[in-house]
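Note that one protein chain of the assembly has been removed; the remaining protein chains are unaltered in position.
Presenting chain A:
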Amino acid sequence: MHFDFTEDELAFQDAARRVSADVLKANAARYDDTRDFCAESLRALGELGFWSMNLPSEYGGVDISSIGMSLAVEEIAYHCAATCSSLTAHFLATDSVLVGGTEEQKQALLPQCATGEKLGAFALTEPGAGSNPAEMRTKAVRCEQGWHITGTKHYITNGAFADFLVVYAKTDEDLGHRGISAFLVDRDTAGLAFSQPEKTLGLRGSHIYEIGIDCVVPESVLLGKEGAGFATAMEVLDRGRVEVAAMSVGISRAAYDDTLAWSQERVVSGKPLCRHQGIQWMLAEMHTQLEAAKLVTYKAAAARDSGQRFSLESAVAKLFASEAAAKVTDQAVQIHGGYGYIGDLPIERYYRDARITRIFEGTSEIQKIIIGRAITA
């Protein structure tokens, strides 16, 4: 097993670290405070090519390994997890096109998604279908002009800010998950009703919406083959879970770094916090959680790069890294005491931002189901 990153991977990490520290950091607290959409930070990443990390060069991408991409995602999340979430949601949309689209659709859309001109959203989840997408009720029925799509999607990151949505809908209600297809729906299509952004616990700069859909779209927006939507979504989520793991690592690392520094400065009972054994043990636990989370994440990314199936590895990474983020950010608050509970420091934001990583793109419980099935198959 090799533990060295390539020159390209390190260059991407470095590029992400710089823009994250210079641009994302400056906006992060404001987005959290005002709940404004992370437009500026997201745009800055787009201009520098970060929207293209999941794409091969034939579609305007940069041919970076999944490890390099994970390192960059980690750096972005380190200073602004909200921006990171909007970026990775964009990857879910463009991954859908990459995995399920026709050659023509990929050529037509992906290059603009790579340069930051077009932002995507991934519309799979519904009020009654989260962990169980096969039970979705949004349906698409053939009509004279193409397809008539009706239904409701929920928790759709980027929603109203996106230029296009990848909408998953049932095209055959008798076929269960094999009856699901995906559609490339332009944001300005008549019949899309966006809610106000949801009032979220964390990632406040990354808006999520409920979307009411009653629209007619042309035949050409069917993504790839009819009935292939579920398989596309599952592969896209396998890919996306590596990024959620990387994002969790980024949040954990921010909380850990700040807490370690704090523990060396803050003096209690005549000595710095870090000289108290009780605190040292907590720091040791945080450090170990973080190290282990990094390793499973990089391993999942390496598995993805290998071209083999990586559902197991990505589920392991997502489960462990998100649970680690919960523990690490919780201990960060604990070690900071009252200072960790108020908004003057970013500690309470890390704590809130980390919470969703155990829920979105498959809850921890769903990851355990995936892992359990894989290891007992």
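The criterion applied here is as follows: a residue touches a chain if its C-beta (ideal position, glycine included) is under 8 Å from a C-beta of that chain, and two chains touch if they have at least 3 such contacts; residues count from 1.
As a convention for this text, contacts and distances are computed from a predicted model.
Name of the non-displayed chain as stated in its UniProt record, restricted to "Formate dehydrogenase-N subunit alpha", "Cellobiose transport system substrate-binding protein", "Electron transfer flavoprotein subunit beta" or "Branched-chain amino acid ABC transporter permease": "Electron transfer flavoprotein subunit beta".
Across A:Asn27, A:Ser52 or A:Thr171, the single residue that touches the chain missing here is A:Ser52. By the touch definition given at the top, chain A reaches the unshown chain through residues 7-8, 10-12, 14-15, 18-19, 21-22, 47-50, 52-53, 62-64.
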